[in-house]
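Only one protein chain is missing from this complex, and each of the others stays in its spot.
What follows is subunit A.
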Amino acid sequence: MGLFTFWKNKKKRPPKRPVSQLWEQLRQSSDFVEVSFRVGGKELSIYYFDSLVDPQLLQERILCHLQNDIPKHPDVRLEDLQQIVPIQRIEVSEDTALIEEKVLKGFVAVTFREQPNKAALMSAPADNLGLRENNDSENEFSVVGPKVGFIENIGVNLHLLRRQIAIPNLVFREMAIGSVSKTKVVVAYIDGVANPEVVQTVTQRLETIHFDVVFDNAILDQLLADNSRTPFPLFISTERIDRAVYALISGQVAVLCDGSPYAVIGPAALFDFFTSPEDYYLPWVLGSFFRLIRFFGVAFSVLASPVYVAVLTYHYEMIPEDLLGPIIYSRSNVPFPPVLEVLFLEITIELLREAGARLPTKVAQTLGIVGGIVIGQATVDAGLTSTILLIVVALAALASFTTPIFKMSNTIRFIRFPFILFAAGWGGVGIAFAVCWLLIHLGRLQSFGYPYLVPFYPLRFPHLNDTFIRSPYSQAAERPQFLRPRSRFRFDPKEAKQKRDIDE
């Protein structure tokens, strides 16, 4: 059995087989349970997976009622079980494939002797077994605001979304993806706000996905992407409820998947990745200020070490006299050219980060201190790097972590390296080349067919009020128009903008 056998299976569907054959196949596993008993002259069989079914539900809702109530109704048929068993949506089916799918998702199949090819499917899954109950959204932390995050159970996630969007227009469209995992994937959008074209693109792309196991939404994220050869994330993935709700009300579409505490949101623009929900919880002046700091952080993180390389390799005339002293002093013992020096330190920091992420939390802290302080100090003492560079690289690493979305901060750390190489090759002109290359690349990217650089290119003036600065709510009534939402305003702009005269 190869990894890609699902391709072949897909092409030639096995011919329709009887239900008994399915039971035969499932009996191979030890956790498959088959119970047959007689009640009131009826021969019943119950089939389920012990590992998937909640035993309490099974006993109290199914077995109990079957045993007590069937004797009262001697000619009950499978189709009538809904009247006896207090479980929602009992399905009766002859379709072996459907029975198989349901039993494998934690349903209990009940059959009667008289109707051997039919089964009543009752849902009794142990939904939360083995999953965590809550998520403090630690990976996208904010000091102010709710700390509830999505969890691995999609039912709970949908519940959390619906709690905040209490309008009938919120639509969940469900589908199963993955030839092996049959993962439940839900497309969420607000009907009448989200552009139907986007919804269609998303559903269409999801439907054409061929994959075996959907481990996480991140896999869907990659399979949905317009361009797979870019380091930039094309969709926001968030574990915060507020961010997902905000995206839905601005007309974006969210994709949730069972077993993943992340929602994938698109179409996303580059600037969406630098906004944090906290911007909206703080007063707009402060929110804007911190957002600007974040943008500065990104620019600094990408450009700091390349500029160091460029200036110290080619343009030392640019260093003013007063600054020249400290730089000469700190670099006089360093035997390497600036590029090697920078690459050495950058890679050290990447190593620290990677090791810190892979180790258990407690060890990681120690490692951070040992790596950061001891190695840093030692390299400077040994004359491998200059102190000034140590500051530059550490600050750049720090700045790259200000990005609220983890995927984007990874990207920023990655694109620094081509910049350093360009700077080493052609100095300041090289950095400009790299910037050009970045701009072209960003200009070519699309997210669900929408340009990535919006609202800068194509320029949308009204939407600029929520990019570099976060404008006050009275100015933010309009939804971002680049998403072509069906309805234009989030709330009535006139009431929000009403101004009172002095002393009135």
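The criterion applied here is as follows: contacts are C-beta pairs under 8 Å (C-beta built on N, C-alpha and C of every residue); 3 or more make two chains touch, one makes a residue touch a chain; residues count from 1.
Please note the rule applied: contacts and distances are computed from a predicted model.
Engineer: For the complex's missing chain, which UniProt name, "Branched-chain amino acid ABC transporter permease", "Spore germination protein YndE", "Binding-protein-dependent transport systems inner membrane component" or "Mg-protoporphyrin IX chelatase"?
Structural biologist: From the listed options "Branched-chain amino acid ABC transporter permease", "Spore germination protein YndE", "Binding-protein-dependent transport systems inner membrane component" or "Mg-protoporphyrin IX chelatase", the omitted chain resolves to "Spore germination protein YndE".
Engineer: Using the document's definition of touch, tell me which of A:340, A:432, A:464 or A:477 contacts the absent chain.
Structural biologist: Considering all chains, including the one not shown, the answer is A:432.
Engineer: Give the residue, chosen from A:320, A:335 or A:360, that touches the chain omitted from the document.
Structural biologist: Checking each option in A:320, A:335 or A:360, the one touching the absent chain turns out to be A:320.
Engineer: Which listed residue, A:196, A:443 or A:462, touches the chain dropped from view?
Structural biologist: A:443
Engineer: What does the interface between subunit A and the hidden chain look like in terms of residue numbers?
Structural biologist: Given the touch definition above, subunit A has residues 314-315, 317-320, 322-323, 426-429, 431-433, 435-437, 439-441, 443-444, 453, 456-459 touching the missing chain.
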